[in-house]
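Removed: one protein chain of the complex. Kept in place: all other protein chains.
Letters A and B name the chains as they come in the text, with residue numbers starting at 1 for each one.
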Amino acid sequence: MNYFGPGHGACPGCGFPTAIRGAIEVLDGKVIAVNATGCLEIVSSMYGRNTWGVPYIHSVFENSAAVAAGIETALKALKREKEGHVVVFAGDGATFDIGIGTLSGMMDRNHNVIYICYDNEAYQNTGNQQSMATPPGANTTTTPVGKLQPGKTGKKKDMVGIAVAHGVPYAASASIAYPKDFQRKVKRASEFEGSKYIQVHSPCVVGWGIDGKLTVEVARLAVETGLYPLVEYEHGKLVRVRKLKQRKPVEEYLRLQRRFRHLFKHEMGKEMLERLQRIADENAEKYGLDA
Amino acid sequence: MAKMKLYIGASNPPMSSEMKTGDWGTELAYIDKEKCIACGQCITFCPEPATSMVEEDDKKYAIVNHDYCKGCWICYTVCPVDAIEMKTKDIYKVEV
Partner (left out) sequence: MRKVVRGFYAIAEAVRLSKPNVIAAYPITPQTEIVENLAEMYANGELGDVEYVTAESEFGAASMVLGASAAGARAFTATSSQGLLLMTEVLYNAAGMRLPIVLVVANRSVSAPLSIWNDIQDSISIRDAGIIQLYVESNQEAHDMVPLAFKVAENKGVLLPFMICVDGFKLTHAYEPIDLLEQEIVDKFLPPYKPVVKLDVNNPVAMGCYAPPPYYMEFRVAMEYAMERARKVMIDEFESWYELTGRNWGGHVVAESCEDAEVAVVAMGSVVPLVREVVNRMRQDGKKVGLLKVRTYRPFPSEEVRKALENAKKIIVIERALSIGAEPPVTADVKSALFGIDAEVYPVVMGLGGRDIPRELVEKVIDDVMYGKVKPEKRFESLNEFEEVIP
């Protein structure tokens, strides 16, 4: 039984389908998928052309967490909780920005839902507009490179930290470069009762300006430079991080993507590169990434 | 003319396997059956999925379904034994 795909409309080389399929497979297809508006929804759920082999619902952009909460509540009321896991698949725009209110409510009430945010670091479906998950220095259409700014000057929101602050039993970050690790995290999350938050870094070939050839390498470098630490929290305690034997400098990661290439030429680029390196260094210290 | 069937409430499950995305890319992936060690990396990573594992005469190996392969090169980058080759489709082989 194909739980997700093939035949969906994701760009060749897109990062998230690997994650979506992996998540459903590791849960043996006993999944009720709740999807927020975004790339995933658009490529997979056209009327008459839907790729989902599991029950699926898409409501509006910002309420996937609340809809999932409602489904979980209904299953509890109807005594059908054992039927399957309620899993949310939402992009970073729907999670970090517009949907943070409903997500906070869901996590606060500790509904038994696995919330998986595929983080492609911008509103990619509408053409790469910045979201609060976009890292500083990125060239997006709403934070473009110009005389006044070298791309985005704000920071990336620490959503995993926000989840932990809500007191959820499980919160983790993952990357599609390590799909088995991501699957393990989904399986581990399913063992907890309550709201689980997993953020999976998914490169976007169009938005980030890379080729399908580079998808896995770029995702791996994001982890290996310390810019995207892979962490795991259980009941508020940091239980596992992916240690880096040899932490690479951030330039190796940034150089490969068109959205960061201007940093090597722009007059404010050097400052931004230093800032990004600082972020990586701080992550390494905070989570103990350096082996 | 037959009336269109409008499913109220929900759309039925997988019908997009009708959408043969194999015609999207300029290249298609080909797995060398001899070199393949059936590690499963291409199966795990393929976004479609267009890869699957088959068994023939006690040899397990992966194959690519060209109905769906978009030619993204991800399997090529993750194969540990370089068993995958990306070949340009004939229609894109242009004589300059």
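The criterion applied here is as follows: a residue touches a chain if its C-beta (ideal position, glycine included) is under 8 Å from a C-beta of that chain, and two chains touch if they have at least 3 such contacts.
Because the structure is predicted, anything quoted here is derived from the model rather than measured.
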| item | value |
| --- | --- |
| Touching residue (missing chain; options A:18, A:50 or A:95) | A:50 |
| Chain B, residues in touch with the chain not shown (by the definition above) | 4, 6, 8-13 |
| Where the unshown chain meets chain A, residue by residue | 29-32, 34, 41-42, 45-48, 50, 52-60, 62-63, 66-71, 73-80, 83-84, 101-102, 104-105, 108-109 |
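Keep this in mind: only the chains that are shown with their structure count from here on.
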| item | value |
| --- | --- |
| Chain centre separation (chain A, chain B; CA means) in Å | 25 |
| Contact set on chain B toward chain A in their complex | 7, 11-21, 24-25, 44-50, 65, 67-68, 70-74, 76-78 |
| Residues on chain A engaged by chain B in the complex (per definition of touch) | 2, 5-10, 12-18, 21-22, 44-53, 179-180, 205, 211-217 |
